[in-house]
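Note that this complex is displayed minus one protein chain, with the remaining chains in position.
For chain A:
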Amino acid sequence: MFSLLLGWLKSFFSQVLSLFQIGSAKSVSSPPPESQMLSIFVRTNTGEKIQVQLAPEWTVAQLKTHLKPQLCSTQQHIKLIFAGKELPESLVLGQCDLGQNSVLHAVILVTSASAATPPTSPTVSDITRRVQDAAIEEFPPANCSEKPNLTTAGKEYASSETLTSDARDMQRPTRPSSTDTLESFTLLDLPCGKISGAETPAGEDVEAALDAAFSEQRECQRLLCDASTVITIQLSQDEQEQLRQLKASGVPGSGERPHFYVFCSRPCRGVRVGKLRVRCNRCAQGAVTLHEDPTCWKDVLTPKQILCWCETPACKEAVKECYAEFYFKCSGHVTLGDDDVAVPLYMIRANLPGVVCLSCAEVASPVIVFECEASHVLCLDCFINYCLSKLSERQFTHDSEIGYTLPCPVNCFDSYIKEVHHFRLLGDDQYRRYQHWATEEAVLAAGGVLCPRPGCGHGLLPDADCVRITCVGGCGFVFCRLCLQEYHTGECWQLDHGQPLSSLPRSASTASFNVDTSRVGVGARWDVASAAAIQSLTKACPQCRTPTERSGGCMHMVCTRASCRFNWCWVCHKEWTRDCMAAHWFG
(Lines give C-alpha, C1' and ligand atoms only; values in the text may rest on other atoms or scores of the structure.)
Protein backbone atom coordinates (compact mmCIF):
# COMPACT_ATOMS: atom_id res chain seq x y z
CA MET A 1 0.00 0.00 0.00
CA PHE A 2 2.74 2.38 1.05
CA SER A 3 4.77 1.53 -2.00
CA LEU A 4 1.75 2.19 -4.17
CA LEU A 5 1.33 5.62 -2.58
CA LEU A 6 5.02 6.25 -3.09
CA GLY A 7 4.67 5.28 -6.72
CA TRP A 8 1.85 7.76 -7.16
CA LEU A 9 3.80 10.54 -5.51
CA LYS A 10 6.73 9.75 -7.71
CA SER A 11 4.70 9.94 -10.86
CA PHE A 12 3.11 13.14 -9.62
CA PHE A 13 6.51 14.76 -9.15
CA SER A 14 7.75 13.53 -12.47
CA GLN A 15 4.70 15.05 -14.07
CA VAL A 16 5.21 18.41 -12.35
CA LEU A 17 8.81 18.31 -13.41
CA SER A 18 7.93 17.55 -16.99
CA LEU A 19 5.46 20.42 -16.99
CA PHE A 20 8.26 22.73 -15.94
CA GLN A 21 10.41 21.40 -18.70
CA ILE A 22 7.77 22.11 -21.27
CA GLY A 23 7.25 25.54 -19.80
CA SER A 24 10.92 26.42 -19.80
CA ALA A 25 11.39 25.08 -23.28
CA LYS A 26 8.56 27.28 -24.43
CA SER A 27 9.96 30.38 -22.84
CA VAL A 28 13.35 30.01 -24.47
CA SER A 29 12.34 30.35 -28.09
CA SER A 30 9.46 32.49 -29.30
CA PRO A 31 6.17 30.64 -29.70
CA PRO A 32 4.10 31.20 -32.83
CA PRO A 33 1.94 34.33 -32.63
CA GLU A 34 -1.37 33.86 -30.86
CA SER A 35 -3.33 34.84 -33.94
CA GLN A 36 -1.87 31.95 -35.89
CA MET A 37 -2.81 29.43 -33.28
CA LEU A 38 -6.21 27.88 -33.57
CA SER A 39 -8.08 26.86 -30.51
CA ILE A 40 -10.49 24.11 -31.40
CA PHE A 41 -12.53 21.52 -29.60
CA VAL A 42 -12.34 17.83 -30.18
CA ARG A 43 -15.50 15.94 -29.37
CA THR A 44 -15.31 12.17 -29.13
CA ASN A 45 -18.00 9.64 -29.85
CA THR A 46 -18.15 9.05 -26.13
CA GLY A 47 -19.25 12.56 -25.37
CA GLU A 48 -15.86 13.88 -24.29
CA LYS A 49 -14.97 17.42 -25.33
CA ILE A 50 -11.42 18.65 -25.06
CA GLN A 51 -9.80 21.85 -26.16
CA VAL A 52 -6.72 21.77 -28.36
CA GLN A 53 -4.42 24.51 -29.53
CA LEU A 54 -3.01 23.85 -32.94
CA ALA A 55 -1.16 25.59 -35.72
CA PRO A 56 -2.87 25.69 -39.10
CA GLU A 57 0.15 24.13 -40.82
CA TRP A 58 -0.22 20.88 -38.91
CA THR A 59 -1.30 17.80 -40.76
CA VAL A 60 -4.10 15.60 -39.56
CA ALA A 61 -1.55 12.90 -38.70
CA GLN A 62 0.23 15.32 -36.39
CA LEU A 63 -2.96 16.25 -34.66
CA LYS A 64 -3.87 12.62 -34.23
CA THR A 65 -0.54 11.88 -32.60
CA HIS A 66 -1.24 14.65 -30.14
CA LEU A 67 -4.74 13.60 -29.42
CA LYS A 68 -4.07 9.92 -29.02
CA PRO A 69 -2.50 10.00 -25.58
CA GLN A 70 -5.46 11.90 -24.26
CA LEU A 71 -8.07 9.76 -25.89
CA CYS A 72 -6.85 6.22 -26.24
CA SER A 73 -3.94 3.86 -26.26
CA THR A 74 -1.28 3.78 -28.96
CA GLN A 75 -2.67 0.60 -30.43
CA GLN A 76 -5.93 2.24 -31.24
CA HIS A 77 -6.79 4.38 -34.19
CA ILE A 78 -8.52 7.69 -34.18
CA LYS A 79 -10.64 8.82 -37.02
CA LEU A 80 -11.08 12.58 -37.25
CA ILE A 81 -14.28 13.80 -38.80
CA PHE A 82 -15.04 17.36 -39.85
CA ALA A 83 -17.93 18.70 -41.91
CA GLY A 84 -19.13 15.30 -43.02
CA LYS A 85 -15.73 13.98 -44.04
CA GLU A 86 -13.10 11.83 -42.47
CA LEU A 87 -9.92 13.86 -42.65
CA PRO A 88 -7.08 12.06 -44.43
CA GLU A 89 -3.73 11.79 -42.62
CA SER A 90 -1.77 14.08 -44.90
CA LEU A 91 -4.28 16.91 -45.02
CA VAL A 92 -2.99 20.19 -43.66
CA LEU A 93 -5.49 21.44 -41.10
CA GLY A 94 -5.35 24.99 -42.39
CA GLN A 95 -7.03 23.80 -45.56
CA CYS A 96 -10.17 22.54 -44.00
CA ASP A 97 -11.91 25.73 -43.03
CA LEU A 98 -11.45 25.35 -39.28
CA GLY A 99 -12.16 28.47 -37.27
CA GLN A 100 -11.57 29.37 -33.65
CA ASN A 101 -13.72 27.13 -31.45
CA SER A 102 -14.61 24.81 -34.34
CA VAL A 103 -15.48 21.31 -33.26
CA LEU A 104 -13.64 18.33 -34.70
CA HIS A 105 -15.10 14.93 -34.11
CA ALA A 106 -12.86 12.10 -33.05
CA VAL A 107 -13.96 8.51 -33.34
CA ILE A 108 -11.87 5.91 -31.59
CA LEU A 109 -11.59 2.75 -33.55
CA VAL A 110 -10.71 -0.49 -31.87
CA THR A 111 -8.30 -2.58 -33.86
CA SER A 112 -8.38 -6.33 -33.57
CA ALA A 113 -5.02 -6.27 -31.77
CA SER A 114 -6.09 -3.89 -29.10
CA ALA A 115 -9.39 -5.66 -28.69
CA ALA A 116 -7.54 -8.87 -27.96
CA THR A 117 -5.30 -7.38 -25.28
CA PRO A 118 -7.19 -5.09 -22.95
CA PRO A 119 -5.27 -1.87 -22.54
CA THR A 120 -3.81 -0.85 -19.26
CA SER A 121 -5.04 2.27 -17.59
CA PRO A 122 -2.67 5.08 -18.40
CA THR A 123 -1.83 7.65 -15.80
CA VAL A 124 -1.46 11.32 -16.44
CA SER A 125 2.27 11.01 -16.29
CA ASP A 126 2.13 8.32 -18.95
CA ILE A 127 0.17 10.59 -21.13
CA THR A 128 2.53 13.47 -20.60
CA ARG A 129 5.46 11.31 -21.44
CA ARG A 130 3.77 10.04 -24.52
CA VAL A 131 2.92 13.54 -25.61
CA GLN A 132 6.53 14.49 -25.20
CA ASP A 133 7.65 11.47 -27.16
CA ALA A 134 5.18 12.16 -29.86
CA ALA A 135 6.20 15.78 -30.04
CA ILE A 136 9.80 14.86 -30.41
CA GLU A 137 8.94 12.31 -33.05
CA GLU A 138 6.79 14.67 -35.01
CA PHE A 139 8.86 17.79 -34.85
CA PRO A 140 12.49 18.27 -35.66
CA PRO A 141 14.40 19.37 -32.55
CA ALA A 142 14.71 22.95 -33.76
CA ASN A 143 10.95 23.32 -33.77
CA CYS A 144 10.55 21.46 -30.58
CA SER A 145 9.58 24.57 -28.71
CA GLU A 146 6.69 25.16 -31.08
CA LYS A 147 4.93 22.06 -30.03
CA PRO A 148 1.38 22.59 -29.03
CA ASN A 149 0.15 23.38 -25.64
CA LEU A 150 -1.88 20.34 -24.95
CA THR A 151 -4.20 21.70 -22.36
CA THR A 152 -7.35 19.76 -21.95
CA ALA A 153 -9.93 22.27 -21.01
CA GLY A 154 -12.74 19.81 -20.87
CA LYS A 155 -11.15 17.71 -18.10
CA GLU A 156 -8.63 18.33 -15.42
CA TYR A 157 -5.93 15.76 -15.21
CA ALA A 158 -3.81 17.59 -12.67
CA SER A 159 -3.58 14.87 -10.08
CA SER A 160 -1.95 11.56 -10.53
CA GLU A 161 -5.22 9.70 -10.59
CA THR A 162 -5.53 7.06 -13.21
CA LEU A 163 -7.70 7.75 -16.17
CA THR A 164 -9.28 4.37 -15.80
CA SER A 165 -12.91 5.27 -16.15
CA ASP A 166 -12.44 7.81 -18.90
CA ALA A 167 -10.03 5.68 -20.77
CA ARG A 168 -12.26 2.67 -20.58
CA ASP A 169 -15.19 4.69 -21.76
CA MET A 170 -13.23 5.79 -24.73
CA GLN A 171 -12.08 2.35 -25.53
CA ARG A 172 -15.38 0.65 -25.16
CA PRO A 173 -16.32 -0.57 -28.59
CA THR A 174 -19.70 0.58 -29.67
CA ARG A 175 -19.99 -2.12 -32.27
CA PRO A 176 -18.48 -5.55 -32.62
CA SER A 177 -14.83 -4.86 -33.12
CA SER A 178 -14.54 -6.91 -36.26
CA THR A 179 -17.06 -4.72 -38.06
CA ASP A 180 -15.33 -1.67 -36.77
CA THR A 181 -12.03 -2.79 -38.05
CA LEU A 182 -13.47 -3.56 -41.43
CA GLU A 183 -15.30 -0.34 -41.56
CA SER A 184 -12.35 1.68 -40.54
CA PHE A 185 -10.30 0.09 -43.28
CA THR A 186 -12.88 0.87 -45.92
CA LEU A 187 -13.02 4.44 -44.81
CA LEU A 188 -9.29 4.81 -44.49
CA ASP A 189 -8.81 3.25 -47.88
CA LEU A 190 -10.83 5.92 -49.59
CA PRO A 191 -8.78 7.46 -52.35
CA CYS A 192 -8.19 10.76 -50.66
CA GLY A 193 -5.32 11.93 -52.78
CA LYS A 194 -7.30 14.79 -54.20
CA ILE A 195 -8.08 16.37 -50.89
CA SER A 196 -4.75 15.90 -49.36
CA GLY A 197 -2.24 16.18 -52.11
CA ALA A 198 -1.09 19.03 -54.27
CA GLU A 199 -4.39 20.84 -54.14
CA THR A 200 -4.62 23.62 -51.62
CA PRO A 201 -8.22 24.75 -51.39
CA ALA A 202 -7.43 28.11 -49.84
CA GLY A 203 -5.42 29.30 -52.77
CA GLU A 204 -7.09 26.99 -55.16
CA ASP A 205 -7.45 28.21 -58.65
CA VAL A 206 -10.98 28.44 -59.96
CA GLU A 207 -9.96 26.43 -62.99
CA ALA A 208 -8.68 23.59 -60.84
CA ALA A 209 -11.86 23.72 -58.80
CA LEU A 210 -13.91 23.56 -61.98
CA ASP A 211 -12.01 20.54 -63.15
CA ALA A 212 -12.46 18.94 -59.78
CA ALA A 213 -16.15 19.73 -59.79
CA PHE A 214 -16.46 18.19 -63.21
CA SER A 215 -14.52 15.03 -62.56
CA GLU A 216 -15.93 14.14 -59.17
CA GLN A 217 -19.59 14.67 -59.59
CA ARG A 218 -20.84 12.39 -56.87
CA GLU A 219 -17.82 10.91 -55.21
CA CYS A 220 -16.88 11.70 -51.66
CA GLN A 221 -13.47 12.96 -52.53
CA ARG A 222 -13.51 16.55 -51.50
CA LEU A 223 -14.10 18.56 -48.42
CA LEU A 224 -17.24 20.61 -48.02
CA CYS A 225 -15.10 23.73 -47.88
CA ASP A 226 -13.34 23.03 -51.17
CA ALA A 227 -13.91 25.51 -53.94
CA SER A 228 -15.01 22.62 -56.11
CA THR A 229 -17.83 21.78 -53.68
CA VAL A 230 -19.02 25.37 -53.74
CA ILE A 231 -18.92 25.41 -57.52
CA THR A 232 -20.75 22.10 -57.84
CA ILE A 233 -23.55 23.29 -55.58
CA GLN A 234 -23.86 26.82 -56.90
CA LEU A 235 -23.49 26.30 -60.62
CA SER A 236 -25.43 24.04 -62.92
CA GLN A 237 -23.46 21.80 -65.26
CA ASP A 238 -24.10 24.23 -68.09
CA GLU A 239 -22.86 27.15 -66.05
CA GLN A 240 -19.75 25.21 -65.10
CA GLU A 241 -19.16 24.45 -68.74
CA GLN A 242 -19.60 28.11 -69.71
CA LEU A 243 -17.25 29.18 -66.99
CA ARG A 244 -14.69 26.65 -68.13
CA GLN A 245 -14.90 27.98 -71.68
CA LEU A 246 -14.57 31.53 -70.40
CA LYS A 247 -11.47 30.59 -68.47
CA ALA A 248 -10.09 28.73 -71.48
CA SER A 249 -10.57 31.79 -73.66
CA GLY A 250 -8.49 33.81 -71.23
CA VAL A 251 -11.20 36.00 -69.69
CA PRO A 252 -9.82 36.90 -66.30
CA GLY A 253 -13.18 37.04 -64.44
CA SER A 254 -13.29 38.69 -61.09
CA GLY A 255 -10.45 36.63 -59.64
CA GLU A 256 -12.64 35.60 -56.76
CA ARG A 257 -12.64 32.37 -54.88
CA PRO A 258 -16.10 30.82 -54.74
CA HIS A 259 -17.86 31.03 -51.39
CA PHE A 260 -21.17 30.38 -49.76
CA TYR A 261 -22.82 33.47 -48.33
CA VAL A 262 -25.03 33.71 -45.30
CA PHE A 263 -26.92 36.36 -43.44
CA CYS A 264 -25.52 36.58 -39.94
CA SER A 265 -28.19 38.18 -37.79
CA ARG A 266 -26.08 38.05 -34.65
CA PRO A 267 -23.46 39.33 -34.03
CA CYS A 268 -22.25 40.40 -37.50
CA ARG A 269 -25.60 41.78 -38.75
CA GLY A 270 -24.84 41.44 -42.39
CA VAL A 271 -23.86 39.26 -45.32
CA ARG A 272 -20.82 37.16 -44.57
CA VAL A 273 -19.00 34.26 -46.10
CA GLY A 274 -20.66 31.10 -44.89
CA LYS A 275 -19.24 27.71 -43.98
CA LEU A 276 -21.15 24.61 -44.97
CA ARG A 277 -21.46 22.11 -42.16
CA VAL A 278 -23.34 18.89 -41.70
CA ARG A 279 -24.82 16.95 -38.83
CA CYS A 280 -26.97 13.91 -38.27
CA ASN A 281 -30.69 14.52 -38.56
CA ARG A 282 -31.42 12.13 -35.68
CA CYS A 283 -28.96 13.13 -32.99
CA ALA A 284 -27.85 16.54 -34.33
CA GLN A 285 -24.21 15.58 -33.80
CA GLY A 286 -21.51 16.35 -36.31
CA ALA A 287 -19.71 13.01 -36.19
CA VAL A 288 -21.05 11.97 -39.54
CA THR A 289 -19.49 10.91 -42.81
CA LEU A 290 -21.44 11.53 -45.98
CA HIS A 291 -22.34 8.75 -48.38
CA GLU A 292 -22.10 11.16 -51.25
CA ASP A 293 -21.29 14.80 -51.79
CA PRO A 294 -24.05 17.34 -52.20
CA THR A 295 -24.12 18.49 -55.81
CA CYS A 296 -26.90 21.05 -55.89
CA TRP A 297 -28.77 23.41 -53.60
CA LYS A 298 -31.59 20.92 -53.31
CA ASP A 299 -29.20 18.43 -51.72
CA VAL A 300 -28.24 21.06 -49.17
CA LEU A 301 -31.50 22.87 -48.48
CA THR A 302 -34.09 20.09 -48.69
CA PRO A 303 -34.08 17.63 -45.79
CA LYS A 304 -33.38 13.93 -46.28
CA GLN A 305 -31.52 14.04 -49.57
CA ILE A 306 -28.21 12.45 -48.64
CA LEU A 307 -27.49 9.54 -46.35
CA CYS A 308 -24.66 9.57 -43.87
CA TRP A 309 -22.92 7.38 -41.32
CA CYS A 310 -23.39 8.72 -37.84
CA GLU A 311 -20.79 7.74 -35.26
CA THR A 312 -22.85 8.65 -32.22
CA PRO A 313 -23.44 5.45 -30.24
CA ALA A 314 -27.22 5.90 -30.15
CA CYS A 315 -27.40 6.30 -33.91
CA LYS A 316 -24.86 3.57 -34.56
CA GLU A 317 -26.86 1.08 -32.59
CA ALA A 318 -30.10 2.02 -34.29
CA VAL A 319 -30.59 0.20 -37.56
CA LYS A 320 -32.27 3.21 -39.08
CA GLU A 321 -30.47 5.20 -41.71
CA CYS A 322 -29.36 8.64 -40.78
CA TYR A 323 -29.75 11.54 -43.15
CA ALA A 324 -27.33 14.40 -43.41
CA GLU A 325 -28.67 17.73 -42.26
CA PHE A 326 -26.73 20.58 -43.79
CA TYR A 327 -26.46 23.95 -42.15
CA PHE A 328 -24.29 27.03 -42.38
CA LYS A 329 -22.10 28.93 -39.99
CA CYS A 330 -20.94 32.50 -40.33
CA SER A 331 -17.22 32.86 -40.84
CA GLY A 332 -17.31 36.48 -39.73
CA HIS A 333 -17.15 35.72 -36.01
CA VAL A 334 -15.87 33.09 -33.64
CA THR A 335 -18.60 30.54 -33.27
CA LEU A 336 -20.86 30.94 -30.25
CA GLY A 337 -21.69 27.26 -30.07
CA ASP A 338 -23.67 24.58 -31.83
CA ASP A 339 -26.78 26.73 -32.12
CA ASP A 340 -24.92 29.55 -33.81
CA VAL A 341 -26.08 28.94 -37.36
CA ALA A 342 -26.80 31.35 -40.19
CA VAL A 343 -29.30 31.45 -43.06
CA PRO A 344 -27.75 30.66 -46.43
CA LEU A 345 -28.42 33.33 -49.02
CA TYR A 346 -28.14 31.02 -51.95
CA MET A 347 -28.70 33.63 -54.62
CA ILE A 348 -25.49 35.37 -53.61
CA ARG A 349 -22.36 34.07 -55.32
CA ALA A 350 -18.86 35.11 -56.04
CA ASN A 351 -18.89 36.63 -59.50
CA LEU A 352 -16.58 34.07 -61.10
CA PRO A 353 -17.31 34.85 -64.75
CA GLY A 354 -17.11 38.60 -64.08
CA VAL A 355 -20.66 39.38 -65.24
CA VAL A 356 -21.65 43.05 -65.17
CA CYS A 357 -24.46 44.18 -62.93
CA LEU A 358 -27.68 44.65 -64.83
CA SER A 359 -28.24 47.99 -63.21
CA CYS A 360 -24.93 49.78 -62.74
CA ALA A 361 -22.94 47.83 -65.35
CA GLU A 362 -20.02 47.42 -62.95
CA VAL A 363 -18.34 44.09 -62.29
CA ALA A 364 -18.76 43.49 -58.59
CA SER A 365 -18.42 40.45 -56.38
CA PRO A 366 -20.32 38.92 -54.73
CA VAL A 367 -23.49 39.38 -56.73
CA ILE A 368 -27.11 38.26 -56.61
CA VAL A 369 -27.97 35.80 -59.37
CA PHE A 370 -31.68 35.44 -60.01
CA GLU A 371 -33.20 32.06 -60.66
CA CYS A 372 -34.61 33.02 -64.04
CA GLU A 373 -33.48 31.26 -67.17
CA ALA A 374 -31.27 34.16 -68.13
CA SER A 375 -29.66 34.21 -64.64
CA HIS A 376 -29.85 37.98 -64.39
CA VAL A 377 -27.24 39.51 -62.15
CA LEU A 378 -27.38 42.48 -59.78
CA CYS A 379 -24.60 43.66 -57.51
CA LEU A 380 -25.59 43.83 -53.86
CA ASP A 381 -25.89 47.64 -53.82
CA CYS A 382 -28.17 47.63 -56.83
CA PHE A 383 -30.17 44.77 -55.36
CA ILE A 384 -30.81 46.85 -52.24
CA ASN A 385 -31.75 49.79 -54.43
CA TYR A 386 -34.06 47.66 -56.51
CA CYS A 387 -35.83 46.27 -53.46
CA LEU A 388 -36.13 49.68 -51.82
CA SER A 389 -37.60 51.28 -54.93
CA LYS A 390 -40.15 48.49 -55.21
CA LEU A 391 -40.86 48.46 -51.49
CA SER A 392 -41.49 52.20 -51.40
CA GLU A 393 -44.05 51.83 -54.16
CA ARG A 394 -45.43 48.75 -52.48
CA GLN A 395 -44.80 46.80 -55.63
CA PHE A 396 -43.83 43.52 -54.02
CA THR A 397 -46.07 40.62 -54.95
CA HIS A 398 -47.77 38.36 -52.49
CA ASP A 399 -47.23 34.80 -53.65
CA SER A 400 -49.27 32.17 -51.87
CA GLU A 401 -46.29 29.84 -51.53
CA ILE A 402 -43.30 32.12 -51.21
CA GLY A 403 -44.83 35.11 -49.46
CA TYR A 404 -44.14 38.77 -50.15
CA THR A 405 -41.50 38.84 -52.82
CA LEU A 406 -40.08 40.26 -56.04
CA PRO A 407 -39.23 38.85 -59.44
CA CYS A 408 -35.94 39.57 -61.17
CA PRO A 409 -35.66 43.19 -62.36
CA VAL A 410 -36.32 42.11 -65.94
CA ASN A 411 -39.53 40.50 -64.72
CA CYS A 412 -38.69 37.08 -66.11
CA PHE A 413 -41.12 34.24 -65.78
CA ASP A 414 -40.78 32.25 -62.57
CA SER A 415 -38.01 34.42 -61.17
CA TYR A 416 -39.44 35.19 -57.74
CA ILE A 417 -36.99 35.33 -54.87
CA LYS A 418 -37.91 32.19 -52.96
CA GLU A 419 -35.76 32.71 -49.88
CA VAL A 420 -37.14 35.93 -48.44
CA HIS A 421 -34.19 36.22 -46.06
CA HIS A 422 -32.43 37.84 -49.01
CA PHE A 423 -34.42 40.92 -48.06
CA ARG A 424 -32.45 41.05 -44.83
CA LEU A 425 -29.90 42.89 -46.95
CA LEU A 426 -32.17 45.93 -46.76
CA GLY A 427 -31.18 46.52 -43.16
CA ASP A 428 -33.18 46.15 -39.97
CA ASP A 429 -35.52 49.12 -40.41
CA GLN A 430 -36.45 48.39 -43.99
CA TYR A 431 -36.75 44.70 -43.27
CA ARG A 432 -39.24 45.50 -40.52
CA ARG A 433 -41.17 47.61 -43.02
CA TYR A 434 -41.06 44.73 -45.45
CA GLN A 435 -42.35 42.34 -42.80
CA HIS A 436 -45.13 44.73 -41.84
CA TRP A 437 -46.41 45.01 -45.37
CA ALA A 438 -45.92 41.33 -46.01
CA THR A 439 -48.21 40.66 -43.06
CA GLU A 440 -50.79 43.15 -44.32
CA GLU A 441 -50.79 41.61 -47.77
CA ALA A 442 -51.12 38.15 -46.29
CA VAL A 443 -54.16 39.29 -44.28
CA LEU A 444 -55.72 40.87 -47.39
CA ALA A 445 -54.95 37.81 -49.51
CA ALA A 446 -56.70 35.65 -46.92
CA GLY A 447 -59.82 37.77 -47.35
CA GLY A 448 -59.20 39.87 -44.28
CA VAL A 449 -59.35 43.61 -43.70
CA LEU A 450 -57.08 46.06 -41.97
CA CYS A 451 -58.46 48.37 -39.36
CA PRO A 452 -58.63 51.81 -41.06
CA ARG A 453 -58.04 53.78 -37.88
CA PRO A 454 -54.83 55.82 -38.05
CA GLY A 455 -52.07 54.16 -36.11
CA CYS A 456 -53.96 50.90 -35.73
CA GLY A 457 -54.02 48.88 -38.96
CA HIS A 458 -54.83 45.74 -37.02
CA GLY A 459 -55.42 42.71 -39.27
CA LEU A 460 -58.88 41.19 -39.00
CA LEU A 461 -60.40 38.11 -40.59
CA PRO A 462 -64.16 38.58 -40.37
CA ASP A 463 -66.81 36.44 -42.10
CA ALA A 464 -67.08 37.11 -45.81
CA ASP A 465 -70.56 38.64 -45.60
CA CYS A 466 -70.01 40.66 -42.47
CA VAL A 467 -70.16 44.40 -43.16
CA ARG A 468 -70.08 45.78 -39.63
CA ILE A 469 -66.59 45.11 -38.37
CA THR A 470 -65.19 45.63 -34.92
CA CYS A 471 -61.43 45.87 -34.48
CA VAL A 472 -61.21 43.02 -32.01
CA GLY A 473 -57.89 42.77 -30.29
CA GLY A 474 -56.87 46.14 -31.72
CA CYS A 475 -58.33 49.56 -31.06
CA GLY A 476 -61.96 48.46 -30.87
CA PHE A 477 -63.03 50.78 -33.73
CA VAL A 478 -66.30 49.76 -35.36
CA PHE A 479 -66.28 50.38 -39.10
CA CYS A 480 -68.04 49.64 -42.37
CA ARG A 481 -66.27 47.09 -44.49
CA LEU A 482 -67.31 48.77 -47.72
CA CYS A 483 -66.23 52.35 -47.23
CA LEU A 484 -63.86 51.83 -44.29
CA GLN A 485 -65.49 54.73 -42.48
CA GLU A 486 -67.05 54.58 -39.05
CA TYR A 487 -69.95 52.15 -39.15
CA HIS A 488 -73.20 53.57 -40.45
CA THR A 489 -76.55 52.35 -41.62
CA GLY A 490 -77.73 52.93 -45.15
CA GLU A 491 -75.63 53.67 -48.22
CA CYS A 492 -71.93 54.45 -47.94
CA TRP A 493 -70.61 57.88 -48.75
CA GLN A 494 -70.46 58.02 -52.51
CA LEU A 495 -66.87 58.11 -53.67
CA ASP A 496 -67.04 56.90 -57.21
CA HIS A 497 -68.82 59.28 -59.52
CA GLY A 498 -72.16 59.17 -57.87
CA GLN A 499 -72.07 55.42 -57.82
CA PRO A 500 -72.96 53.99 -54.42
CA LEU A 501 -70.07 51.85 -53.25
CA SER A 502 -72.34 49.00 -52.31
CA SER A 503 -73.38 48.67 -55.95
CA LEU A 504 -69.83 47.80 -56.99
CA PRO A 505 -68.99 44.15 -57.41
CA ARG A 506 -67.48 42.92 -54.21
CA SER A 507 -65.48 39.88 -53.39
CA ALA A 508 -63.65 39.01 -50.23
CA SER A 509 -60.28 40.06 -51.56
CA THR A 510 -61.46 43.31 -53.09
CA ALA A 511 -63.52 44.50 -50.18
CA SER A 512 -61.13 47.05 -48.78
CA PHE A 513 -58.80 49.83 -49.66
CA ASN A 514 -55.31 48.63 -50.00
CA VAL A 515 -53.18 51.71 -49.92
CA ASP A 516 -54.24 52.55 -46.47
CA THR A 517 -54.78 56.19 -46.05
CA SER A 518 -54.61 55.33 -42.39
CA ARG A 519 -50.87 54.87 -42.74
CA VAL A 520 -50.20 58.25 -44.20
CA GLY A 521 -48.85 58.96 -40.77
CA VAL A 522 -49.87 58.27 -37.24
CA GLY A 523 -50.35 61.98 -36.70
CA ALA A 524 -52.55 62.44 -39.74
CA ARG A 525 -56.13 63.04 -38.81
CA TRP A 526 -58.83 60.95 -40.34
CA ASP A 527 -60.92 63.93 -41.04
CA VAL A 528 -63.37 64.99 -43.64
CA ALA A 529 -60.85 67.28 -45.31
CA SER A 530 -58.38 64.53 -46.13
CA ALA A 531 -61.16 62.25 -47.27
CA ALA A 532 -62.37 65.05 -49.49
CA ALA A 533 -58.86 65.64 -50.82
CA ILE A 534 -58.50 61.97 -51.65
CA GLN A 535 -61.88 62.08 -53.30
CA SER A 536 -61.05 65.08 -55.44
CA LEU A 537 -57.53 63.98 -56.42
CA THR A 538 -58.04 60.30 -56.99
CA LYS A 539 -60.29 57.78 -58.57
CA ALA A 540 -60.67 54.33 -57.12
CA CYS A 541 -59.53 51.33 -59.13
CA PRO A 542 -62.78 49.76 -60.38
CA GLN A 543 -61.62 46.38 -59.19
CA CYS A 544 -59.91 46.82 -55.83
CA ARG A 545 -60.85 50.44 -55.10
CA THR A 546 -57.30 51.55 -54.43
CA PRO A 547 -57.43 55.36 -54.64
CA THR A 548 -55.38 56.23 -57.71
CA GLU A 549 -54.01 59.55 -58.82
CA ARG A 550 -53.32 60.27 -62.49
CA SER A 551 -50.19 62.36 -62.68
CA GLY A 552 -49.90 62.51 -66.45
CA GLY A 553 -49.75 60.39 -69.56
CA CYS A 554 -52.67 58.70 -71.22
CA MET A 555 -56.01 57.52 -69.88
CA HIS A 556 -54.95 53.90 -69.70
CA MET A 557 -54.51 53.12 -66.02
CA VAL A 558 -52.94 50.02 -64.53
CA CYS A 559 -53.76 49.51 -60.87
CA THR A 560 -50.70 50.25 -58.77
CA ARG A 561 -51.53 47.53 -56.30
CA ALA A 562 -49.27 44.62 -57.12
CA SER A 563 -51.90 42.01 -56.41
CA CYS A 564 -54.53 43.76 -58.58
CA ARG A 565 -52.92 45.22 -61.71
CA PHE A 566 -56.32 45.89 -63.21
CA ASN A 567 -56.28 47.72 -66.57
CA TRP A 568 -58.85 50.46 -66.47
CA CYS A 569 -59.89 53.65 -68.23
CA TRP A 570 -59.61 56.93 -66.34
CA VAL A 571 -62.51 58.39 -68.36
CA CYS A 572 -65.00 55.50 -68.37
CA HIS A 573 -63.94 54.21 -64.95
CA LYS A 574 -64.29 50.67 -66.30
CA GLU A 575 -62.00 48.05 -67.72
CA TRP A 576 -59.75 49.43 -70.49
CA THR A 577 -61.06 48.49 -73.92
CA ARG A 578 -60.14 49.13 -77.54
CA ASP A 579 -63.03 51.56 -77.67
CA CYS A 580 -61.35 53.61 -74.97
CA MET A 581 -58.16 53.58 -77.07
CA ALA A 582 -59.98 54.81 -80.11
CA ALA A 583 -62.17 57.36 -78.40
CA HIS A 584 -60.17 59.04 -75.69
CA TRP A 585 -56.80 57.40 -75.29
CA PHE A 586 -55.14 60.72 -74.72
CA GLY A 587 -58.20 62.51 -73.40
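Going forward, a residue touches a chain if its C-beta (ideal position, glycine included) is under 8 Å from a C-beta of that chain, and two chains touch if they have at least 3 such contacts; residues count from 1.
The rule is short, and it goes like this: contacts and distances are computed from a predicted model.
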Which of "DNA-directed RNA polymerase subunit", "Ribosomal RNA-processing protein 43", "Ras-related protein RGP2" or "Ubiquitin-conjugating enzyme E2 K" matches, in UniProt, the chain that is not displayed: "Ubiquitin-conjugating enzyme E2 K"
Candidate in contact with the missing chain, chosen from A:W297, A:Y386 or A:F477: A:Y386
Selected from A:A284, A:A314, A:V334 or A:V410 as touching the chain missing from the view: A:V410
Residue, one of A:I534, A:C554 or A:C572, that touches the chain absent here: A:C554
Selected residue (touches chain absent from view) among A:Q242, A:S359 or A:Q485: A:S359
Interface residues of chain A (partner: the chain not displayed): 358-362, 376, 381-382, 385-386, 389-390, 392-393, 409-411, 552-554, 556, 558, 581-587
